[in-house]
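Shown next, in structure tokens, is the structure this report addresses.
The other protein chains are all here in position, but one chain of the complex has been omitted.
Up next is chain A:
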Amino acid sequence: MLELLGRAAKGLGVLAATAALAGTIGTASAQETIKVGILHSLSGTMAISETTLKNVMLMLIEEQNKKGGLLGKKLEAVVVDPASNWPLFAEKARELITKDKVAAVFGCWTSVSRKSVLPVFKELNSILFYPVQYEGEESERNVFYTGAAPNQQAIPAVDYLAKEEKVERWVLAGTDYVYPRTTNKILEAYLKYKGVKPEDIMINYTPFGQSDWQTIVADIKKFGSAGKKTAVVSTINGDANVPFYKELANQGIKATDIPVVAFSVGEEELAGMDTKPLVGHLAAWNYFESIKTPENDAFIKQWQAFMKNPKAVTNDPMEAHYIGFNMWVQAVTKAGTTDPDKVIATLPGTKQPNLTGGVSEMLANHHITKPVYIGEIEENGQFDVVWKTENLIPGEAWSKQLEGSKDLVADWVQLNCGNYDSVKKTCLGSVTK
């Protein structure tokens, strides 16, 4: 409670500064440009992850301008800082759309920030590209989800562990908020459907920024000594990961004993850790920096040059922005306008080569097709891909595992509906559970 209050008040404090910043960038347009909004936290708790995404967007826009811009006009980035403050996200989104008149917005990281801006995008009819893996159970006309849906990350990871590591006992550990809770609900239903007994599933939630993991790691160790192969599926978010992995290493839990597969730990997070004791722990993503393709090599080189840092790492949400931005560019070019209605209608079906050698396609449910990779942490802080899907997996807005969501279909092309109930044959509209 206190923390929340603190965060809210802190956001207010930063508001003035960021408003000034946004103003200066906004007024710099002399000739006519197409404006692109970037809505990522540059201060507060989420700055750790979102700052990189702002930079990658700036790089992509610069690159596009070098190619001659879009529809004969230059692109112009409008950067605002919602300061990890969820209500401020909505305010900033409104400012971007009404004051700066941006053609599209690329932004948000946490699900709660996305939920906070949703009504704004609906009301003002604009476009949001959301680049982060999330819990699903959503499909909005104005939002394009370029990150992974649960069936593109969580479920393949669990399948891999069950098949390759012969895991029979599962610890679902997460930070206490909507993404881990929904993902774990889906995973629990999925595991039970696969025949895992309830006593072989342990679910554990911890507060944001948990730093004392002694008891929980000891519990995991205890849970893992029941004679069955045990694994941890971690939806632990952000800062809490470092002390978690440190505690695992200190208590001597190795990946060969109890592997941890994480959905929120990428190259960027590993950069702040001593990875030697973590070798073999896993992560499931749709992109790894270590994947060798010409596109990826070029992207990494471009990124390191843009950041003027030869050690700068790339990660999955960055690729999602790369795909999303290029899809948007294609759709605008094809539609010949940045008018949101026309672009929204054009986007489904757009195909864009991703960085790992495949071609991702925007689907009618506003999710994209993605390959799934499982990587093991290496000593150098990169991931060694140990498994991947043969084909690209289409993202599913509504989980097949959850009661109440398995009958829902999202299709903005044929049905013009994000939550069509295939049993009742009606569109539920904005009445979501």
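Note that in this section a residue touches a chain if its C-beta (ideal position, glycine included) is under 8 Å from a C-beta of that chain, and two chains touch if they have at least 3 such contacts; residues count from 1.
The criterion applied here is as follows: contacts and distances are computed from a predicted model.
K.L.:
So one subunit is absent here. Using its UniProt record, which name fits best from "Anti-sigma regulatory factor (Ser/Thr protein kinase)", "Amino acid/amide ABC transporter membrane protein 1 (HAAT family)", "ATP-dependent helicase" or "Carbon monoxide dehydrogenase medium chain"?
P.N.:
"Amino acid/amide ABC transporter membrane protein 1 (HAAT family)"
K.L.:
Among A:233, A:249, A:323 or A:344, single out the residue that touches the unshown chain.
P.N.:
Answer from the full complex: A:249 touches the omitted chain.
K.L.:
Looking at the full complex, which residue from A:45, A:85 or A:126 touches the chain that isn't shown here?
P.N.:
A:45
K.L.:
Taking the full complex into account, what residues of chain A touch the chain not shown?
P.N.:
Within chain A, the residues that touch the unshown chain are 2-3, 6, 9-10, 13-14, 42-45, 47-48, 51-52, 151-152, 155-156, 159, 163-165, 176, 190, 193, 204-207, 209-212, 214-216, 218-219, 221-222, 224-228, 239, 242-243, 246-247, 249-252, 255-256, 259, 268-269, 271-274, 277, 280, 282, 372, 376, 384, 386, 389, 391, 393, 396, 400-401, 406.
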